[in-house]
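Written below as structure tokens is the structure these notes are about.
A single protein chain has been omitted; all remaining protein chains appear in their positions.
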Amino acid sequence: MLTSITEILNLLKKYGKVEKIHKDTYVVEISPGKVRELCEILHWKLNGHFSVTVGSDERPVNGYFGVYHVFLLDKQKLSVIVHVKVNPVTLKIPSITPIIPGANWHEREAHDFFGIFFEEHPNLERLILPYDWPEGIHPLRKDVNVRELRYKLLKKETGLVVEKKAEEEYIVPIGPYHPALHEPEYFELYVEGEKIVDARYKGFHVHRGIEKVAEERLTINQVPFIAERICGICGYTHNVAYCQAVENAARIDVPLRAKYIRSILLEIERVHSHLLWFGVLFHLLGFDTGFMMTWLVREKIMDLAEILTGNRKNYGMNLVGGVRRDINEEKIKLSLETLDYVEYKLRKILDKMLKLKEITSRTKEIGLLSREEARKLSVVGPVARASGISTDVRRYHPYAAYSELEFKVPVYDAGDVYSRALVRYDEIFESISMLKQLLKNIPKGDLTAENVKVPEYRKGLGLTEAPRGENVHLVITGRENKVYRWRPRAPSYNNVPSTLVMLKGEKLADAPAIIASIDPCFSCTDHVVVIDVRTNVKQVLRLKEIARGK
Amino acid sequence: MSLKLFRRSLWVYHLNSGSCNGCDIEVLNIFTPYHDVERLGIKLVASPRHADVIVFTGPITRETLPKAIRAFFAVPEPKAVVAVGSCACGGGIWYDSYAVIGGIEAFYRILENYYKIRLPLTVYVPGCPPKPEAIIYGIAVLRGVLKQKQRKTYFLEKEVPALTRDFIVNLEKYMKQEGGINIGKK
Partner (left out) sequence: MKTPRIDIFKEALKTGVVTKKYPFEPVEAPEGFRGKPSIDFEKCIGCEACVNICPPNALSVEIDTKRGIKRVMLFLGRCIFCGRCQDVCPTEAIKLSREFELSSLNSKDLYQIVELKMAKCKICGRYYATVRQILFTAKNVPKDQRPLLLLCDECRSKVSAKHISYARW
């Protein structure tokens, strides 16, 4: 068993050239033949976990396409990026999905965007691009001008497409929509009577082409604002992750006060997000009192965020090198008062709600995800923690002000919906205690670093722990104050495939709670296409109807 | 023009057309205790067939476009549209992305071209995301309860001093004489 950092570095050196890009982050450049061997060692033998695969078009720089597999080694507090150069003519590299099933979507995405073929990938179909997107055009390649393409596509194809789609939807009369907060993604469940035998997921309705916009139009200091709009619930974590990636790449030292302010806002966001999740869970289980009560408490947190940052969501507080607004004494006092109220109120109601029989009977031992499955799919955040994997970026790869705080990482072993709720319950109170430490010990100092200069073609990795799990942002800086390649990876990207495992063998009535239990950031957890295997008749149920047991 | 047709409660169908979730949550938020719009008779319904008003959030991605069109036609006439958030109003920060149609205006253009319909009454609620109060205000404007405050402003500079060599060199002197040209910090 290899443990120390030097041993791991020696091992990596056997495979290829090792380069340190910033603190605790190493890039290994290896030949395509050795990818599988190294990835297997990193993920399975060294007990790290696969985090993200990033494709990149580097033909203007060095004549190759690049593929980066990012691995996080929690024990050693290391991040290892495996870099493979892909020949631009053959465009083939071996797939790592047979070894790490969690890489499935990542590789399909790289195939969509760059046209890289992953050999021996089980299912290299289109994942992200819209259904009417023409074959053979890969939008993130540098020689594709999508802006021209966009208008052409709009003029020609929209009308046709609508009719074709409309026909399909006559069979499925109600579209993939539902009025709650959820987004337009849907799951197809294959059922035998009440039992789910298989599930399929169709998502990426919300693909907005964010990476291309950022690479083509925006400058380095404008990207934080679009990063924040990846997600309206946990956007600030993306914002911080991006800024950290650029700061790491450019070796900018962020002042301590700015780090504290970032941590404060991140924790406020976590509390609001977890409360939102509790509300949604209670709503889906038909317990609307719980929904109203948790959202009532959450409103206090939202008001607090509004006072601290100037907006209820999408705080807009970060720039590369620091933060934009200060928190004064008055605001600190107000925050502490609000937190006391929230803690008091939650202690009164939340654990009592979790003890209710109607909650426990519908969450305990439902939606099981074993530790092995969780490792295979490389799930992150509360879902992993509920399956007995202790992973937390705040603890193992500390960023912002987390290295100076005392906190616990709650871990439960049961792997069911109830333990996911318990993890989040514990995390809320951990966050509140962290917030109190942060607010009391906030140091004096500047808000932004003095010299913000970003050099060309440097790589940086930014990690944050979002309410749903780890966020990974890989940034390659470009010329003229632009980003050359930016790949944000949201936690739900790793977690959503695990729902398909959880759903198998469960009752149809439990599907909503299971899908909601991973807190899918971008997905519509409602719309489920039910296909009865025996009669092969399709009908669409909305989650509410399923929740009623129809 | 306010909605004379909807004298009583408005039933709202919420359609997420590629939003980041920020607006969705604020839309949901107006049904929770602090804002509770059910006291005004506004109700969130599950099917577009039951709705009077359709709420769009998000810049309308290519993937959701056909579904949005289906849902739009499923809402019976007379209907009204509320575009919540800057994305729905004019495309927001995504307005020129390849995967995005670009807000409700572009959506209407497609409807006009392919279906030749009369466009419904539309309320634009800018904000990123709008406060829950702002969404309630938007609905109040739609109902004609409150008056619209936001107006287009247009300003054309009428007179400018002739830029001569003498004028620009002795700027301070001329500015005093003419009572000051209003530029810059004072």
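In this document, chain identifiers A and B correspond to the written order of the chains, with residue numbering beginning at 1 in each.
FYI, contacts are C-beta pairs under 8 Å (C-beta built on N, C-alpha and C of every residue); 3 or more make two chains touch, one makes a residue touch a chain.
As the structure is a prediction and not an experimental result, all values here were calculated from the model.
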item	value
Missing chain: touched chains present in the view	A, B
Hidden-chain contact residue, picked from the options A:293, A:320, A:435 or A:490	A:293
Selected from B:12, B:25 or B:141 as touching the chain missing from the view	B:141
Given A:96, A:196, A:210 or A:226, the one touching the chain that is not displayed	A:226
Chain A residues touching the omitted chain (full complex)	217-218, 222, 225-226, 229, 289-290, 293, 296, 303, 306-307, 310-311, 314, 316, 324-325, 345, 348-349, 352-353, 355-357
Residues from chain B at the interface with the omitted partner, ascending	1, 33-36, 39-40, 86, 89-93, 95-96, 103, 105, 121-128, 130-131, 133-134, 136-138, 140-142, 145-146, 148-157, 160-161, 163, 165, 168-171, 181-185
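One rule holds for everything that comes next: only the chains that are shown with their structure count from here on.
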item	value
CA centroid of chain A to CA centroid of chain B, Å	29
Chain B contact footprint on chain A (complex, rising order)	129-133, 139, 146-147, 149-150, 153-154, 158-159, 161-162, 165-166, 169, 174-184, 204-210, 212-213, 217, 225-226, 229-233, 235, 276, 291-292, 295-296, 299, 302, 311-314, 521-522, 524, 542, 544
Residues of chain B that touch chain A when the two form their complex	12-29, 32-34, 44-48, 58-59, 61-67, 69-71, 92-94, 96-101, 110, 113-114, 128-129, 131
